[in-house]
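All protein chains but one are shown at their positions in the complex.
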Amino acid sequence: MTAAQTRMKPKTQRLIMIGAAVAALIVAALLAMPALRQGAAYFYAPADLAAAEITPGQAIRLGGLVEEGSVARLPDGITMTFRVTDRLESVPVRYAGLVPDLFREGQGVIADGRMQPDGVFLADTLLAKHDENYMPPEVAEAVERAEAEAKARSAPAG
Amino acid sequence: MIPETGHFALWLAAALAVAQLFGGWHFLRRSEHEAALRLLVPAAAAQGILCLIAFAALIWAFAVSDFSVALVANNSHTAKPELYKLTGAWANHEGSMLLWVCVLAIFGAVAALRVRALGARFRARLIQTMGAIGLGFYAYLLISSNPFARLPNPPAEGAGLNPLLQDPGLAFHPPLLYLGYVGMSVTFAFAVAALIERQVGPLWARTVRPWVLTAWAFLTGGIMLGSFWAYYELGWGGWWFWDPVENASLMPWLAATALFHSVGVLAARDALRNWTILLAVAAFSFSMIGTFIVRSGLLTSVHSFAVDPERGLFLLTLLALYVGGALTLYAVRAGSVTHGAPFRPLSREGALVFNNLILSAILGVVFIGTLYPVVLEALGGGRVSVGPPYYESALMPLMLALLIVMAIGPFLRWRRSQTGAAARRMVPALVTAAIFAAVALAVGIRGVLTILGIAIAAWLGAASVMIVAGKGARRLSAASAGTAIAHLGVAITALGIAISAAGSSERITNLAPGETDRVAGFAVRLDGVEPVAGPNYTSVRGLISVLVDGRVMPLEPERRAFISPMQVTTETDILPLWTGNLYAVIGDNDAEGRWQVRLHWQPMIALIWIGGLIAAAGGLVGALAGGRRRRRERREAAQ
């Protein structure tokens, strides 16, 4: 290697490195932005939902309480229907699958899914709220780590 | 008296941390390095012992169910099994913070006793920095989260019988994670000391390497244990949920992975000085950011716990002090760190730079996804949740690119770019990849990305084995062996992810006793259900028979109802076969006596955790390699 080369190199090197870092940033942003637009689900309470313009098929998250006396199971034994309410409004929900351990009438629930054109919310995932009692932060954190009973899953594949 | 002893030990340890910080300052200003060490090393060692005493005192309080200690009263119960009484000591906020400082103090003590290679002055700076880190956490513990606080009127019985916390996975996953998180504090202290003393170079890199690798191995083990726990306990068949709590542990892992690769470049080629220092700061920063996110409730708002905002603020202050301080120091000093050696893009170091860029991009994507809901809400943009679809679509291309770089990198030489020779040596691995892809197609796996994933994972696996085969056992250094093992582990995990994602099937069904259903070609019969009485729960157990290759195997998922507190939990049952796992969950029954049953078939899913453990083992081997080389160097220096 000549002396001239060794003198030139670090500067070029640094430019290449910075160029590569900027490229990596741009790639990450290009990958993240569209994914974020499609993958982020907005949260609505039933009253918000009544006021908002929701395109059917858009992924959203619905939260509220499971209305007393609204839970019913369809004859197939798997699909269940219930209403989610915030007392002002209530939204009919359909869900096929096992409900989470803490799913109960009168309890908080968060449903991930989409509105159908017929006004029924089709849920892919139900999260029953962790606990009917608000735990002190320390217990909550441990259970939070667990994410435990809160999750139940979803309609049959496809 | 024993809890008071523990409390007192903590105060003493905090006093020693003060002595480390200011005493170190005093001596180092007059350049009295040896005098500084005579103060600092014993102080750090004593701190480790005092923290152990404090931790033992807390364990003791839990072991004997001393309900006059508030923490025990709130988190324990005499009816708890013995083991979970003990693990209950850290399954709560205060106890887990005590575990954190205990690990910190022990790491500090070991570092103080062992890090000699960089000279007395550097060693003193390192111990001083560890003291400064410790001090903040002692303050946090003693001021806002005292684990030894007493109750004026102790209850006769404790209130903590949460069945969820009585699980081996949950009991041992936090300590492992903490060993990883806190291990990063040592590398952070290395970086700060290096910036202060302007001592960044190959020797620094070789000295810090075993610390990074050890912490990384623990972090890997902790993440894998957490993932496996979520898999069998949550009952919906997934193994990673992109939950903020999981991301909190993934981000420091990504930073640490980038770190020890760039440390490798620094050690071998004296390049990437600033970048390596920055990563060392980042790895610990993300550990703290993770802890902050989990504890402050910043990101758990959908679960609506009553979170104490004061604690979040305290942690944020610590975070701002340490990370802000280190980054300011970096901004002031980085310009004066002299430049390392230049290199070519198609060389080992070039590949490692690529690896670092991709890992940083992955880290960025995870960070954006985790914080996006907070930013949006802070800007008044409404509440959102960012779930798996985001991460999967954004990360897939980056992951595949990373695997390819991993497969090629170890075959490139330092400095030189000789594409021809490297390509020739890659041939067997590429053939293996083609075979795997062909087999995958033959057994009916479809999907371009899946086939690509399987092929690349196979390529990486074969390439890793070839590192060992190519060098022969005798010429193989422990460092190369560590790389080979860790890369093989990653390949196995990637293979498990690709195959299980492509081949999983799920069946939700409603069965009366005696009825049969099928999942993925297995005949499954519900024979009946039986009631079971546990120590503090009653349970319904489903008796399911599965026909596997002409043999009948049992699957017995349960649904447990705990009495105090009232809580229902599902206990999955998993039937591990050589080709994959059959996974069953039982749900409610209806009026006609039919039971909801959910069945999953997940081919090769166990590879995910097996690969993770192999990778962690590779990290430990690599860490030992540093030790062996240092001993050799010391021997040579002595001769």
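Order of writing sets the chain letters: A and B. Residues in each chain are counted from 1.
Just so we're on the same page, a contact is a pair of C-beta atoms (placed from the backbone, for glycine too) under 8 Å apart; a residue touches a chain by one contact, two chains touch by 3 or more.
Here is the rule we use: contacts and distances are computed from a predicted model.
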The chain missing from this complex carries, among "Fe-S cluster assembly protein SufD", "Monovalent cation/H(+) antiporter subunit G", "ABC transporter substrate-binding protein" or "Cytochrome c-type biogenesis protein CcmG/DsbE", the UniProt name "Cytochrome c-type biogenesis protein CcmG/DsbE"
Answer key for B:Val323, B:Leu488 or B:Leu511 versus the chain not shown reads B:Val323
Contacting the left-out chain: of B:Ala79, B:Ala149 or B:Val375, that is B:Val375
Given A:Val27, A:Ala41 or A:Leu65, the correct residue touching the omitted chain is A:Leu65
Considering the complete complex, of B:Leu16, B:Met224, B:Leu278 or B:Ala351, the missing chain is touched by B:Leu278
Touch rule applied to chain A and the missing chain gives residues 14-15, 18, 21, 43, 45, 47, 63-65, 67-68, 85-88, 105-108, 110, 129, 131-136, 139
On chain B, the omitted chain is touched by residues 74, 155, 159-160, 274, 278, 281-282, 285, 289, 292, 296-298, 300-302, 304-309, 312-313, 316, 319-320, 323-324, 327-328, 330-331, 334-335, 371, 374-375, 377-378, 383, 564-566
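Everything that follows uses one rule, which is that only the chains that are shown with their structure count from here on.
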Chain A residues touching chain B in their complex are 6, 9-10, 13, 16-17, 20-21, 23-25, 27-29, 31-32, 34-36, 38-43, 59, 61, 63, 73, 76-78, 96-99, 101-102, 108, 110, 112, 127, 129-131, 133-157
Contacts from chain B onto chain A in the complex sit at residues 74-75, 91-94, 96, 160, 162, 164-165, 170, 173-174, 226, 229-230, 233-238, 241, 243, 245, 294-295, 297, 300, 302-308, 311, 339, 342-343, 345, 353-354, 357-358, 360-362, 364-365, 368-369, 372-373, 382-391, 393-395, 397-398, 504-510, 565, 567-570, 585, 587-588, 590, 594, 596, 598
